[in-house]
Structures are given as structure tokens and as C-alpha cells.
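As you look at this complex, bear in mind that one protein chain is not there, while each of the others sits in place.
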Amino acid sequence: MNQPLLQIKELKKYFLVEKRLFSKSGKYLKAVDGITFDLNPREVLGLVGESGSGKSTVAYTVAGMYKPTSGNIIFQGHQINVTAVKRPLVVKKDIQIVFQDPGSSLNPRRNVRQILERPLLLYNLASSRNVRSKVEELLKMVELPREYMLKYPGEIGGGERQLIAIARALASQPKLLILDEPTSALDVSIQAKIINTLSNLQKEFGLSYLFITHDLSLMRNVADRVAIMYLGKILEIAPTLDFFRNPLHPYTQMLLSAIPTIKKEEEELKPKRVPPTGEIPSPVNPPNGCRFHTRCPLKFEKCEIDEPIFKEVASGHWVSCHLI
Amino acid sequence: MGAMKAEEIKVTFHQIGHFWYKFSRKPISVAGLLVVLTVIFLAIFADWIAPYPDHAGPYVNLTLGAQPPSKDFILGTDIYGRDIFSRILFAFRPALLTGIVVLSIVVPIGTVLGLIAGYYSGKWQDTIIMRITDVFLGLPPLILALAVSAVLKPNLFNSMVAVSIAFWPWYARMVYGMVASLRNEYFVISSELMGERKTHILFKEILPNCISPIFTKMTLDFGWVVILSASLSFVGLGEQPPTPALGTMVAEGSRFLPNQWWTAVFPAIAIVIMVLGFNLLGDGLRDALASEES
Partner (left out) sequence: MNEPVLWIKDLKVGYRIYGGFLKVIDGIEIKVFPGERVGLVGETGCGKTTTMKAALHLLPPNGKVSQGQIFLDGKEVTRISKPELRKIRNSGIAMIFQDPTSALNPVFTVGVQLIEAIANGREGKSSKKENFKDAVSILEKVFMPDPQRIMRNFPFQLSGGMRQRVCIAMALSRAKKLLIADEPTTSLDVTIQAEILDLIQRIVIENSLSLILITHSLGVARQMTDRIYVMYAGTIVETAPTWAIYDGPLHPYTKGLFDSVPRLTGEGFADGIPGRIPNYLNPPLGCRFQPRCEQSLPICSQKKPQLLEISKDHWVSCFLYEEKRGEK
């Protein structure tokens, strides 16, 4: 039982941007450029990053929307380096994803009952006779009234739609739930309910979450471990408390120092303000050496030439930086 | 259990009622609907409504030939002495039949092809299907229908075949456009990731989102089908005499313009009313369905 649920080894995902006629080579967008991490059972791993970091690409590749360019995805000991359609049904059932936009992740022409029935019937978790009562149970699980079965997505609010999307994902009783910015499109008063519901369900069913967001304050309250990505690489990964109390990578410090907070006590927890320099480079032409050196206030010569090694510097705390 | 089903039926009725409310906001759409319903009614009950039902068959009475509109013959008689009004009522039948048959063939075939090509957009299924479609779209519908009809024996059934061949690519293209954009929506991707079969995704997830535009187009196309088939019968390639067809009646009567104008004009007006009815109905449907989306 010590085996991690999910092992990602040197995962790369490149997208072809330009192709020269009659030639194999072309320009690639290196969305994910060699990342390695584990996700344990009953664990919430937060994946944090700004635009272009590749965090969504990681989510989609693990979910099976993309085939990895290279590297390994190992789920429960088995390699699954293919798209979802080629994976065995039991793996499809065990890995589920909730997307960011509640507007387009539910079919507008299907009512809630029809939407929630699908996974139950598909994975043989209900027969056509008892599927309706199972749908009622799902609604109860996300604390929505039974009457919602008849509603169409257009008739319910964004937060409630996300709850339906979550119910649909959990209907198959998965082991791993991937959440791609599940509340970024929602107001904070609704986000709170969704996140608390997700937390409760995670503890109740012993699920693992791969939780992707750009909101560090949210991450602080939700994740057991946090990994920070930049231009396709993981720069730092650590247990949550360590990550926020003792951030080692300059980029982590920069991000943390920029978070808007609402209480004085929070301000005292932030690292000193590190003003960033320059713009985020494009993933089509990532900088040589350390990816972050073009914006790093602490860079020196080595950073422009050599890529730093990702190494463990404290228990469970890994960093990729020449300064450490 | 039964209670939920009853609830769902209630919801459906409510949706229909809501839709009717929106549709009826535009009186002219309701007028279109009434025209269509009237034409259908007249066609079905022509045997009983027409004052001279046997004039719709092999009847000749040259003494009554080419009579202007009168008390006995509301719209006058044609050159063979047949009551134009009665013949128009019977002529609605092949017109409506053509519309129904053609659309029943063209819409399913075009839709399925469009679904497949759109779903596999960018892959070989798309290329093959849409290139063939493009070839057919490049030919003007009337010319195509005429060419096909000329090759086959001239009768009603073959004229339907000809019109169908001219029409199917329009549905394939329209559905293709809708599906190609829909297939990247997250609810479709979710279904794929869950492992749904392709048939389920195409027909149960994507198709329901295309139904409204397809339905609207069908109604508007009915008018086109009527015109196309009337054009074919105008040149003698459709329903053969003595069975009345609107195009044939216009053709026969056109030889006697402008003196015995009623022999050509009234059948032509009948075509116009029929097509107008379907067009207004189709417009009304489109408006009512569009406002739903907002």
C-alpha cells in the first residue's frame, strides 16, 4: 500500500506550432518539458503556476486528452502513456477530471438526471431500473435538492453547475480526481462552498486530488503538498506548510510576495516583496539554462548556461535552483 | 419513480407552451403556420372540398374550355375544360409529398454525413465526405436536378430523386459546420474521456445541440423543394399529366397568356402562397428558437 497512486516520470508534451513542408522538424511549443512527481493515495497535490507554465497541459495529459510526447505516466503500477480512448475502462473510471468552465462542461441539451446517469450506466454501477435512485444519491452527496434532476444547465447557476460536474466525476467512484481551476470562474462566496464540499468528499471517500490553480491562498487551505511550475518545469515541490513558510526558489518567493491578502497576519507571513523583472518568455523559445533566469533578481552567470538539477534539500522538499 | 417521469412530462409540456408563447409574438409567423396547415388540410381533403374532383383526372370537356372565373368555376377552367380550383387542390398533394419525401431522405443522410465529417474534422473522414459534398455544392441545384431528371424516366418518383440529389449536400455542410465547433466543447470531451461510444457521442450529445437549426432549415427548405419540383414539372420532368401538378399547370397555361391569363396565373399564385407560408413559418421558428438561446 506504499505505492504512490500516480507516478509521473520525466513527462514531456510538445505541440507542433510550425511545420516546414517535407521536413520532420518544426517549431514546437514545449508546454511540459520534463517533470517528475508522485501523487499518493488520499493526498491533495496542488499544482500552481502562471499562464504558460504548463499546469493545465499536465492535467489534460494525465486525464488522457493528450498523448505524452515522452516520459511515463504510471497509475496504480501500470503504464498509461496513451490517450483516454485507448485506456482500459477501469482506468477511465478511476481517473476523472473537472474542468474550469462550468458553462461548457455540461451538455446544455441534457437535464441533470440524464447527465448524471451516464457514468453510472457506463461503468455498470447501476441498472436502468435503479439508476434514478442512484442519481438522487449523487445529488445528496453534493447537497443539491432532488428536484434538480429535471433542471437543465442553463437553469442553474455556475456554482451549482460545478457541483453537478463534480457529482458526475465522482459517480464512478474514482481514485484520482483532476481539478483544473474548478472555481476560478466563480465568485468567492460560491467558491467557498464548492471547495469545502470537495474537501469533505475527499476525506470521506479517501480520494486523491490533483488540484490546479493560480490562487495561492486557496492552495494554502486545500493542498497537502504544493508544486510550482514555470515554463513547463517544476521549480519547487514541498509539503504545504514548508512551501509557504520556507519558500526556497526565487520564483516561489516572488509569487508569494505578490499575493493580495486581507488581514495583517497574512501580510506578515509573506516573503518580502520581490518585484519581478521583465515579461514571461514564450514556451516556444524557453530561455537557456535555468528557465527563470530572465526574470530572476538573484541570477548569476551559471544560471544562463546550465539548467539546475531538481534535488531534495529537506524532507520532501525539492528545488531546482543553482543558489541552493 | 412514476412521479419523476410525470414531472419530466410536465416540464416538456411547459417547454412547448413557452415555445408557443415566443413563436406567437410575431403574428406573421402564425399566419405562415396557418397557411401551411390550410394547404395540408386542403390537400388531404381535396376529394371532399373540390367542387369537381373528377376534373383532376382524365376529364375533357372542350365546350367548357378556357372559361374565365365565374360562379360555377371559381378560378375558371383550363384549355381542356377542367376546373382550375379543383385541380390546384389536388396539385397540392404531389407538392407536399415531394417535400416530405425529399426531406425525409435528405435530412437524415446529410445530417449523419455532417456529424461524421464534423466530428472527425481534420482527419480522412472529414476530407472524403466534405470534398464530395463540395463537388455537389458547386453545381447549381436546378441544373443538377434537371440533369438527373433528364437521364431518368420522367415521373414523380424520379423527380423526387433528382431534388434529393441536389439537396443533401446543403445539410451535410450546415451540420458539419456546427459539429466541427461543438466537438471541442468540454462536455463532448468529458464524454470521450469517460469512454462513451462514438454513436452515443454523435447522436446523444452532439446532435441534440444541432436540432434547432436543422429543423428551421427544413421548414425553410420545404419552400425550395416545392419550387424545385415545380420547375421540374414545368419542363415536363415531374408528375405526368393528366395528374395535376402546379408546375405543369403553369406551363400549360403560359401558352395562353395574356388572354386566358387565369390558366397560368392562379396555379402560380398557389405556388407562391405555399412557399410563402413555409418561409414565414420557418422564419418564425428561427426567431423563436434563437431568442431561446439568449
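Just so it is clear, A and B label the chains in written order, and each chain counts residues from 1 on its own.
What we mean here is this: contacts are C-beta pairs under 8 Å (C-beta built on N, C-alpha and C of every residue); 3 or more make two chains touch, one makes a residue touch a chain.
None of the values given here were measured: they were computed from a predicted structure.
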Chains in view touching the one left out: A
Residue of A:R42, A:K134 or A:K270 touching the missing chain in the full complex: A:K270
Residue, one of A:R161, A:R220 or A:K299, that touches the chain absent here: A:R220
Touch with the omitted chain, as defined above, among A:Q191, A:S208, A:T294 or A:S320: A:Q191
Absent chain, residues of chain A that touch it: 50-51, 157, 187-193, 195-196, 214-218, 220-222, 240-241, 244, 254-255, 258-263, 265-266, 269-270, 275-276, 278-280
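Assume only the chains that are shown with their structure count from here on.
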Chain centre separation in whole Å, for chain B relative to chain A (CA means): 51
Sites on chain B touched by chain A in the complex: 1, 4, 7-8, 11, 185-187, 189-196, 205, 208-209, 211
Chain A residues within the chain B interface of the complex: 63-65, 84-85, 89, 92-93, 96-97, 99, 101, 104-111, 113, 118-119, 122, 132, 149-150, 168, 172
